[in-house]
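What follows is a set of notes on a single structure, which appears directly below.
Of the protein chains in this complex, one is absent; all others appear in place.
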């Protein structure tokens, strides 16, 4: 291990998001995988034996031979990426925070907790300050920081420039979500092949409440949720990676289509200013083609960190409608947490 | 040919919808296929040679051996089902109407013409009276009657009971449409496998204007379109048959969820009262399961003529949201035209 | 329950094959579902609550309300259809046979046991006589009869007429198997969407040994396996139902293509002679089209009990090659067991 890099651990290392963490960390300039934990079933095995690797690039050779530890803070490094089911996260993440770890979590367990920052660095980097409210922070220095649900993040990144420039009054969104969002084994092939499932448990609720917190304002050490009306319809479709969303919005101030497209394309924020390693040059890219963005073709923009938008046109109920596409396991999960960790490092929260 | 049955012809007999006409007419109690027409390329061949049959039941033996005629009124029967591309329909359908034929059309060419009825028998059977305004009707007795686009029809059948009982103020709909809606060869596999295409040419415009005409009121021999705000987002997904739609509505009068579900399930209309052969016992069926309706499982209710609705819940922008599923080539195309023809027969327009 | 029908029980009633049993038994003239058993997790619930129903027709109303029993012979009827995983079948099926039940099993546990008939009624009805060797039969009257693996059965039904007329010397088969063959949840969508999996555990071994037993000869109360060289390559593909197989054969006696096609189409056997209710009029149907059979179009021939064959042509290594298609959960599982039960009834084994 090179001395310069910060050793990090991964909780839930064998899952779909855990695998993405490993893949994305392999070439990361600041962080290095030093510790892997998974369920008791896997603990004690070599990672290469324990994992059912589902990515197109192979398991990094060094990681393949690393042991899988129990999911306990003993021996864990001080920076932990967590990719756990909510129920397990609710139990484990506080243990790691109490032990002094920076827990950079992709799980939903604490996203809506009033003292836990729910952060997308392009959107609300300042919310990181909530960390100081956490009891763990005060006692051991540890804390929990979270990123949103994979369906909320693409929406919020696309809405952020509109929210800043024009204000948001109402949001209507219908998602068509990829199967990888359900983890592995996740969705049964018999359920989704040639089918649409118009339901994902708790997804609509998460999208609505997380969007309000993310676009909310930090005031006197607390987040005031943004105020707008919003509704989400969440569907699962037979796509491997990439959540597509049909969105309508009403803005608080009038804007022309040209102004909106410019707002999308010109949007730059904290990660771009700080030149964070994973920050895409352009967080939102508007595609002029009449039939884009599409998961098959447009998912890898900005190495999976750019959110694609297209088809801006007037909406007969709200003001405008458009299509949003984001990579659900990169921008919407592992990449989201990594970008949060990069932000935390620059802000001095990892030392 | 049994003497009692009315001989009918099919324009566009080799296409996806033309095939459905043949399949559904095979056991029809009132109509019998007597004449098939297709493009010049196919004319002169036996149907079995000319068609690339894409249905799970085989070509009916009698039809297989029928000759394919040129698409000209000479020798055609007086009742014509038309399944033509809009451009060709615009040219051919008036020729058949002028020659005295009842043209029961699935094409979009004349749907929005002020004197052409756009009809779903459960929704606006009385619009058939527009026929009397048509010049062809006055001269030769022929006329054109149309049914809506496959994406509009499921929506409109589901909305009709709400429209009658509570009034409709606003509609938001996102479609996830099956590939069979694009005809054959239609969508290339390379375009849709593992993908979502967030665009179908002219589909959103059709949905919006057809819905207003269908729910409009006949007044002094003309249709006054219904007045509500509406927006449609149309997407193509990797599903063979069945359009799934995420719908939000605002009603003019308050209604409880129970009242809405009862309105769906209790809805009966002209086709049920007239006991038309293809009329489903229940035009709209509400499914209580949390994750239904789904194309894989729920498409064949009422032999493909029942529209399934599920997931009724409050909407954060409008009043309620729910999911609609309908069979796009049966309820949304061939079955729609056949039900129109059944209505026309009972009303004396086919004699 | 009508008095004339034989009450039957289903072991493994909530699985994919258990569901097919219930669907196919709903309209069966001789048998009637009287008892359902599943794992302890489901026992005590109503069937409608316990099952995650994955078929296009709804759960029969009467069955929906039936209780799910523990998988124990107490209170079970005398005829049991078993659709259990092999490990569980190995334990449970002998208990039911010992208790006097006729266990008509789709599981692999006892297929290769020397005293257990492995039967396809069109192929080797006479093997049923092995029942008399079973200790359970001697003690309680109970016994076990099995049908082959879903991938073996389509092959064997197609080969049977060639085996009878020309003798089989060598068989090469590559399967492309549907996901429903793996049960539910079975194959993860992430594993098969847009993919081919060139491996199904133990499938190749089963195909090879079961084919030899099925085409073997009953001699002095024992089955002598057929002698030929054989190899199977088994693959999983993204198809819902229907196993497609690329087959090459070498025959013991020369035959022309016309003779082979006639052998396929003219094949009639015991079920057709006995007019068993589920017996397809034509067990094997040869399709002349250059690109058939295909799962999408040809699966439902003979209500899913007819095996389709096409593309007969010379083989550069063996004599001929062709494509075989069969419905893996009807002809290859539930329908196979039901046809066995029909045969047993006619032969007096169910009284």
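We call the chains A, B and C, going by the order they appear; numbering starts again at 1 in every chain.
Simple rule for what comes next: contacts are C-beta pairs under 8 Å (C-beta built on N, C-alpha and C of every residue); 3 or more make two chains touch, one makes a residue touch a chain.
Keep in mind the model is a prediction, meaning the values are calculated, not measured.
**Student:** Need the list of shown chains touched by the one chain that isn't shown.
**Tutor:** A, B, C
**Student:** If the hidden chain were put back, which of C:113, C:165 or C:321 would touch it?
**Tutor:** C:321
**Student:** Out of C:57, C:139 or C:229, which is the one that touches the chain we can't see?
**Tutor:** Only one of C:57, C:139 or C:229 touches the chain omitted from view, namely C:229.
**Student:** Looking at the whole complex, which of B:180, B:211, B:231 or B:323 touches the chain that is not displayed?
**Tutor:** B:180
**Student:** Going by the contact rule already stated, which one of C:248, C:282, C:306 or C:328 would touch the omitted chain in the full complex?
**Tutor:** Touching the chain that is not displayed is residue C:248.
**Student:** Please give every residue of subunit A in contact with the chain that is not shown.
**Tutor:** 54-56, 193-194, 240, 296-297, 299-300
**Student:** Against the chain that's been left off, what residues of subunit B make contact? List them.
**Tutor:** Residues touching the hidden chain, for subunit B, are 16, 54, 179-180, 184-194, 238, 240.
**Student:** For the chain that got dropped from the picture, name the residues of subunit C it touches.
**Tutor:** 170-172, 174, 176, 191, 194-199, 208, 229-233, 235, 237-240, 244, 246, 248, 290-296, 310-311, 315-318, 321, 323
The rule we apply is simple: only the chains that are shown with their structure count from here on.
**Student:** So what's the Cα centroid distance for subunit B and subunit C, whole Å?
**Tutor:** From the centre of subunit B to the centre of subunit C is 41 Å.
**Student:** List, in ascending order, every residue of subunit A touching at least 2 other chains.
**Tutor:** 191, 194, 238, 240 - these are the residues of subunit A that touch more than one other chain.
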